[in-house]
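Take a look at the structure below.
For this depiction, one protein chain was excluded, whereas all remaining protein chains were kept in their positions.
Per-chain numbering from 1; labels A and B assigned in written order.
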Amino acid sequence: MNTAIITVILTLCKLALIFGVVLSMAAYLVLAERKLLGRMQLRYGPNRIGPGGMIQPLCDVIKLITKEDFIPERADKWLFLFAPGLTALTALLSFAVVPFAPPVTLFGQELPMVVCDLNIGLLYLLGLSSLGVYGVVLGGWASNSKYSLLGAMRSLGQLLSYELAMGLALIPVVLSAKSFSITEIVMSQATLPNLVKHPLAFLIFMISVAAESKRTPFDMPEAENEIVGGFHTEYSGMRFGLFFVGEYINLIVIGAMVTVLFLGGWHGPLLPPVAWFLIKVLFVAFVFIWARGSMPRPRYDQLMRFGWTVMIPIGVINILLTAAVLLAINS
Amino acid sequence: MTLWRDIKGTLQPFWITLGYLFQKPVTIQYPEVKRTPPPRYRARIVLTRDPDGGERCVACHLCSGACPVDCISMQAAEDADGRRYAAWFRINFSRCIFCGLCAEACPTLAIQMTPDYEICNRDILNLVYEKEDLLIDGCGKDTQYNFYEHAGIGVANERGRNQDEYGPVDPKSLLP
Partner (left out) sequence: MASIMFYLLSLILLTATLLCIFQRNPVHAVLYLVLGFFSLAIMFYLLGAPLVAAWEVIVYAGAIMVLFLFIIMMLGLAPQDRPEGPGWQRWLPFVILMAAVLACTLVIIALDPAATAQGEPYSLGPQDFGEALFGKYALAVQVVSFQLLFAAVGAYNLGRIQRGKGKP
């Protein structure tokens, strides 16, 4: 019984730790994105408040909280109020299965450095990322505005097409790790990260995950210069803030996913495992910010055609090739 | 090779933005660093004096007529010697668009644009500039020009009494 209590307390500690780290990382990722984008466009980002703009996220939050929480007339009120929370919630829940360090021994028992080591953790991540679209879609539909509806529909179509490619890119990883458990996938990359083993799958995964999380080369659902703000056109104040924070938590989730699935998780020389994990997550986040600074937005039909005629066939061929090679090695 | 071109076109922007990341930004940090605007920059409007120290403005209303946003208003008055001046002169800078048409319209070079762009204010009524706020002690851009040396000389006499001058037209008369 005593060990059970310790387990519960430690789990709660891990939860609080992850919650705090992820939320503050999301807040500062906003600042980092603004500053990096600024430097890529030969300007300084926000640098007025605090040293180097370090207090900017706090000011943004204060601004968002004190703004009017506006509900459009004839909107579906409860759905409208409920949708932004759903986006942030699904993004936060994804962290439950991400292992950020090898198990450590504390108080005489082995403690896995993950909130919940599901043996189908990968499917859990996929499920949550596909549920994340509900917040966007319901918010866009409930706003009762054309632009929001267009944004919601684009988001739906984009998610449906790129989720397939994402799933196809993950199958080689599962094939070589022989498990859906994320901890075991990380363990299987102790010597060689999956990036080297499955470069094509990595490429497909990066592109489709960017499309699925609406990062900028693929941010058609919220394309400001075509459909105003897409699904969040009618949102203001902290509800918009929740969408916004959800997007950045999602960026960290993507970073964590790419890290554990392709970059070898916490494995790395010299530095402690948690540091390696953080470095890799932040590097992936930087790559996405970099892509935002570099790439123009394609047209929506170009995006869909690319997804269905390029990504998915390449994904299928990649699975077949990987399976053949693995079969040849094992036999 | 369109595929090669596409791959190159996808990767090149990444290289360029990475290069920009390590360059010094071109931003001028405004409150600490201030640019000197060029001399012909159009910002705060002033009323200038001629080299003798008299007001150049003759209250002809041309500036107020040229102003597209109607932000200039004045009332004309006459001296004892018949020299016209503005009894009051008002520019509402909260409406002014700094187009410079008033300065172009001015026949006496009285109204001029200066490069002083820092005139914003928290109270909008502080942006209504009266004549005493507008009138400066210098000549502005042309330090030589004096309207009364070219026109209107000798207004000391009554109108129409000067040499080579017709009397004023009587608008009430039917004769040509």
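Note that a contact is a pair of C-beta atoms (placed from the backbone, for glycine too) under 8 Å apart; a residue touches a chain by one contact, two chains touch by 3 or more.
These numbers were taken from a predicted model, which means no experiment stands behind them.
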Visible contact partners (per top-of-document touch definition) of the missing chain: A
Touching the absent chain when the full complex is considered, from A:163, A:219, A:234 or A:247: A:163
Omitted-chain contact residue, chosen from A:64, A:92, A:149 or A:201: A:149
Chain A, residues in touch with the chain not shown (by the definition above): 7, 11, 71, 73-79, 116-120, 123-124, 126-127, 130-131, 133-134, 137-138, 141, 149, 152-153, 156-157, 159-160, 163, 179-180
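Definition applied: only the chains that are shown with their structure count from here on.
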Computed distance of Cα centres, chain B from chain A, in Å: 56
Chain A residues within the chain B interface of the complex: 36, 38-44, 290-291, 293-295
Chain B - residues contacting chain A, complex: 10, 13-14, 16-18, 20-21, 23, 25-27, 29
